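Then we have subunit A:
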Amino acid sequence: MDFDLMLRVYPFFIEAAWITLQLSVLTTLLGLACGTLGAMARLSRLRIFRMIGAVYVSVFRGTPALIQLFILYFGGPQIGIQLDAFTAGVIGLGVNIGAYMTETMRGAIIAIDRGQTEAARTVGLSRFQTMRYVILPQAARLMIRPLGVNINALIKGTALVAAISVVELTYTAQRFIGSTYKPFEMFMISGALYMIIIYATGRGIAWLDRRARIV
Partner candidate 1 sequence: MTEPKPFVDIRNAQKSYGALEVLKDISLQVARGEIVAIIGPSGSGKSTLLRAINDLDPLTGGEVWLEDTQINKKLPHRQYEKHINQVRQNIGMVFQHFNLFPHLSVRENVTLAPKLVKRLSEDEAEELAREQLEKVGLIDRIDYYPSRLSGGQKQRVAIARALAMKPKVMLFDEATSALDPELVEEVNLVMKKLAEEHMTMIIVTHEMGFAETVCDRVIFMDKGVVVEEGPPSRIFRNPDNERTQNFLRKHLANANR
Partner candidate 2 sequence: MNLDFTVIPAYLDVVLLGAVWTIAITVAAALLSFVGGIIFAVVALYAPLVVRLPFRLFAWLFMGTPLLLQLFLIYFGLVQIGIDLPAFVAGVLGLGLHFAVYNSELIQTSILAVDRGQMEAARTLGLSRGQALRKVVIPQAVRDVIPPIGNNMIALLKDSALVSVIGVSELTLSAQLAIGRTYRPFEFYVLAAAVYYVINLGMEAVQRRIELRIAAAR
């Protein structure tokens, strides 16, 4: 292992990790928004919304995220969407992970006992009130862990934007592998940084999950 080299290049990786972190945070936020909308659509009373939700989930989970990203970034200009690579990355990955989050959220909501809905409705709560005050507070707790799994996948998924030349961790690793021919060293540095981000996120999720249980 060439530690000298690792010491010389690691500042570039720190910078790249910062980009990966930004990508992860923004993608998570967009994913949660898409997931919430998606879950609402999937559980809507209106057939048209349910169908839109189902198509969203099916198409975005049924095709590779990489292809979705390429359609947006390389194909976008043809239909008048011109985005820089970073923005395309956030939107592409966010909408993609949103489809997975839709299913996570929907799963948590329908896992709440049907008896809860019936009890709420019999005391006179409206459909909306039942959702807002009875179902969602319970479902939100159930969601934390599985959403954590989605976020974990998403952080690793940000590596895909290397393919559209966003200078994040994997792209940086790839570039330095190409110039130094030291794949193990580059893997160790970038891998360690990914692990730190993922580990910290995991701890955060676990903390949220514990807190939600006490409430």
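Quick note on the criterion: a residue touches a chain if its C-beta (ideal position, glycine included) is under 8 Å from a C-beta of that chain, and two chains touch if they have at least 3 such contacts; residues count from 1.
Basis for inclusion: all candidates are chains of the complex that A comes from, given by their letters.
Note that this is a predicted model, so its numbers are computed, not measured.
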Quiz item: Looking at the complex, which candidate is in contact with subunit A: 1 or 2?
Solution: 2
Exercise. Report the residues of subunit A in contact with candidate 2 in the complex, numbered from low to high.
Key: 59, 62-68, 70-71, 74-76, 78-80, 156-160, 162-163, 169-170, 173-174, 177, 181-184, 187, 190-191, 194-195, 198-199
